[in-house]
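Heads up, one of the protein chains got dropped from this complex, but the rest are sitting where they should.
Entry: subunit A
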Amino acid sequence: MTHPITLESAGGEYMESVVVVEWTKKPGEAVAEGEVVVVVETAKAASEIPAPHSGYLQEILFQPGEEADIGSVLGRIGDEPSASASAPAESAAPAPKAADDTPAPAAPSAAKGGARVVATPLARRVARERGIDLHDLRGTGPRGRIKLRDVEAAKAAPKPAAAAPQESAGPIRDAVPVVFLHGFGADKTAWSRVVPLIDRAVTPILIDLPGHGASDVGAIARFDDVVEAVAAELDDKGITAAHLVGHSLGGGVALALCGLGRIAVHSLCLIAPAGLGPEINGGFLDGMANARSAETLEPWLDAMTGDDFALQSGYARTVLRQWQARDTQKTLAEMAEGLFPGNTQSMRLVSVLADLAIPAKVLWGLDDRIIPSAHAFSASAGVGLHLMKGAGHVPHMEQPALTARLINELARAG
C-alpha cells in the first residue's frame, strides 16, 4: 500500500500554498517515518516535511520550483521498494543503454530513480539491515559491482554532509527509540519542531492517538482502552523498549504505559500531562469539538499557547479543513465526553508517577491555559520539574529547542 505525503503534514507552518524546494530522497530510496523527505518554502521560511510513514519514496508529484496548495499530495511512500516507482522525468538517470534501436516497451528495470545498482546479494542484505543506501556507494568488484567490503567501508567512513545538516540520510539508529504521543485534538505532526532536534542516534517514532490524525482506530471513550490501543500499536511496530514523550492526553497515556509494563520504558518526558489533577479547560474541549468555522476555532487554538507566541494566520482554517476531511470533530466530541466527563479529567495517575523508578521529567508552561501548571507539583521528588516561562500548553511548539534538549538528556541518561 502507499502513504501520501501531504502538505497537511507540514506541522506548524500552515499557509495557503508552498513552493517545493527540494526532495531529500530519490524515488526508490528508503525513508523512515519522521525523517525529512521534502523541503517546501512558505512565504515565511523553508519548512521540512517529515515522512508520514516508513517505506520507500515511490512517487514525486511536485518537482522543485513547483507550487502546491495546502492539502495537496506532494508524493507517495510505498511499503515495498516498488519496481514501478516512477522517477521524475528531469532527475531520471540515463536510461539503460538500449542494445538495439527498437524502442523498449515499458522497461521494468529502468525505475528506482537512478541507474540500476549492481551489488551482490550479501551486500544488498547487509546494506538493507544497516540502512545504507547502495546508490551512495562505489563498487570495487568486477565491473563496479558493490561487494560486502564496500558496504563495510561505507559504514566506517563518515557520511558526507547531507544537504539539510540537522537531518540524517539514514545512519544506523540502533539505540532505544523515542516514542512521541501528542495531545487531545492534535496529531503526530505536532512534534515537527522538536523531532529535527532530537539526537541522531535515536529513532523518533511518532504515533497518532486513536481517533486522531491518520490513526486507523476510531473514537475510544475509555482512557484505559486508549492506553491499550497505543500499547497494541507499539506491539505491532515491534517496539519492546522506548523512551516515552507525551503531551497532555498523550502524557497521561505515556504515564499509564509505564504502569502497564507492556514495554520497557527507559525514560519518561511528560509535557503538561493529563492525569495529575481534575481540572481541565472545558471551554477549550467544547470549542475544539464544536467550532464550525475558522473564526470560532481560532480563539481556542490560541488558548493553547502563552502570550508570547502567536499561531500563524491560516492555521485554524487548515486545521479545520483537515478535521472536516476526516470527520475528526465528531470523534473529538465522543472522546472528550468519555475522557473528560463534565470537564473533569477521568484518569488519575499521580500514584503511577510516584512509583516510577526511571529517569523522568515533567515540563510545564507557566502560562498554560488548558491544564493548570500547578498539577506539576503533584510529581514526586524523583521527577525533574521544568517550569517554562512564557510557554503555554504547547511548549514543544513554543520552545522546541529547550524541549528537545530536555528530551535528549533523558534519552542519553536512560
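The rule is short, and it goes like this: contacts are C-beta pairs under 8 Å (C-beta built on N, C-alpha and C of every residue); 3 or more make two chains touch, one makes a residue touch a chain; residues count from 1.
Criterion: contacts and distances are computed from a predicted model.
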Matching the hidden chain's UniProt record against "nitrate reductase (quinone)", "FAD-binding protein", "Iron complex transport system permease protein" or "Alpha-ketoacid dehydrogenase subunit beta" returns "Alpha-ketoacid dehydrogenase subunit beta"
Taking the full complex into account, find the residue in A:125, A:222 or A:389 that is in contact with the omitted chain. A:125
Sole touch to the unshown chain from A:130, A:147 or A:321: residue A:147
Residue ranges of subunit A at the interface with the undisplayed chain: 120-125, 141-142, 147-148
